[in-house]
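The complex appears here without one of its protein chains, the remainder shown in place.
Going in written order, the chains are labelled A, B and C, and every chain counts its residues from 1.
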Amino acid sequence: MTKISLDTARQIIAATRAAGRDLNLNPLSVVVLDTGGHVLAFEREDGASPGRFGIAQGKAYGAIMLGMPGSAQMARAEQQAYFMAAVNGVYGGQVVPVPGGILVCDDAGAVLGAVGVTGDTSDNDLKAGEAGITAAGLVAKG
Amino acid sequence: MTKISLDTARQIIAATRAAGRDLNLNPLSVVVLDTGGHVLAFEREDGASPGRFGIAQGKAYGAIMLGMPGSAQMARAEQQAYFMAAVNGVYGGQVVPVPGGILVCDDAGAVLGAVGVTGDTSDNDLKAGEAGITAAGLVAKG
Amino acid sequence: MTKISLDTARQIIAATRAAGRDLNLNPLSVVVLDTGGHVLAFEREDGASPGRFGIAQGKAYGAIMLGMPGSAQMARAEQQAYFMAAVNGVYGGQVVPVPGGILVCDDAGAVLGAVGVTGDTSDNDLKAGEAGITAAGLVAKG
Partner (left out) sequence: MTKISLDTARQIIAATRAAGRDLNLNPLSVVVLDTGGHVLAFEREDGASPGRFGIAQGKAYGAIMLGMPGSAQMARAEQQAYFMAAVNGVYGGQVVPVPGGILVCDDAGAVLGAVGVTGDTSDNDLKAGEAGITAAGLVAKG
């Protein structure tokens, strides 16, 4: 596989949402981006606040553009907040540097896309997204 | 019904995509927005170009914000191009004033959200979206 | 009077809305701006589409910034569309150059602020706004 098909994207979203229910999380919003950072599929669960697309997309977009998952971006932001602020200037304010932005890789480590999850704590968002990616037979780098 | 649930949004997208196959259209991208113009769900079919989210969203967003479907926006743009250009300034460049931006209404005519379809001709995008909304038991105003 | 008080702004809005009812217009949205183009008061009638604040504000903002009501802006846009497009670049896309952006003046012709009305045809928006300004004992330049 060199790219994520829509069927795979929908499978990742369904499995992420199922993990959210299993973990008893708040309503989740889940986006899947391609290797260019462009949206393939998105779903926002009933009860989530209206602005969740932007947060989900921002988590995944930063992961793609920097080749670095949300947890690594957060570490960098905690060491050097002005760097991540500058990165956001470069990318038009679309980067949300916290866990829940997850690279989707193949077995060889090649990046196929990214998933962004939001709605619960950042750590729980990450858990649900990793479960979704794994369920689709792919490798999560969160 | 006073709002579109995620299940209904997914049903609209599935039926719009099915209509696209029946009509033998190019790969479609379909977004469903809520009454505030915020994304509920989106899918981009395999083979569509990467920028399709923005076009789908722009068709549906203008319909919500102005209370006017894409075909009516196009008529206005053809009469008064500078007016629709100005509207786009007001809404941050997010309005795509052509058919395929469709209001989703209940039986009484209340707006519940909007659908944006892109990928084939604007008129075919509209046909597929109308079929999708109708299949979900709702009223399309395209 | 050298500026519009909040009481006067509310009076203008109430009288504009009353004129809308008398003229049997669609639900109106009405904004009053001060001499700096900043919002004093706004009301959006039930049934109006959600994006009406931006349109009302854009009509009034252009009137203030250029010292020229919406009808004069429209005449300029029809002669020289690229000029009004350039003006919109300068003012951050906040100018909507059609009737319904109305200067509010005192008896000596000094500008005290502007009113923006949207919801019906531009010409009807203008009629309602002029009635509202006149009812408040001020001079409308539409």
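Basically, contacts are C-beta pairs under 8 Å (C-beta built on N, C-alpha and C of every residue); 3 or more make two chains touch, one makes a residue touch a chain.
What you see is a predicted model, and the numbers here were worked out from it, not measured in a lab.
A.B. asks: Just one of A:33, A:48, A:102 or A:140 touches the chain that is missing; which is it?
C.D. replies: Only one of A:33, A:48, A:102 or A:140 touches the chain omitted from view, namely A:48.
A.B. asks: If I consider the whole complex, including the chain that's not displayed, which of A:97, A:113, A:129 or A:142 touches that chain?
C.D. replies: A:97
A.B. asks: Could I get the residues of chain C that touch the absent chain, sorted low to high?
C.D. replies: Within chain C, the residues that touch the unshown chain are 5-6, 9-10, 34, 36, 38-46, 50-51, 53.
A.B. asks: For chain A, which positions touch the chain that isn't shown here?
C.D. replies: Touching the missing chain: residues 48-51, 54-55, 57-58, 77-78, 81, 84-85, 88, 92-98.
A.B. asks: Mind listing the chain B residues that contact the chain we can't see here?
C.D. replies: These residues touch the chain not displayed: 2, 34-38, 92.
The definition used in the following text is that only the chains that are shown with their structure count from here on.
A.B. asks: Touching both chain A and chain B, which chains are there?
C.D. replies: Touches both chain A and chain B: nothing.
A.B. asks: For chain B superposed on chain C via Cα atoms, how large is the rotation, as a multiple of 5°?
C.D. replies: Answer in degrees: 85, to the nearest 5.
A.B. asks: Could you grab the centroid distance between chain B and chain C? Build each centroid from C-alpha atoms only and quote it in angstrom.
C.D. replies: Going by mean C-alpha positions, chain B sits 30 Å from chain C.
A.B. asks: Chain A to chain C: how many Å between their CA centres?
C.D. replies: Their C-alpha centroids are separated by 44 Å.
A.B. asks: By residue number and range, which residues of chain C touch two or more other chains?
C.D. replies: none
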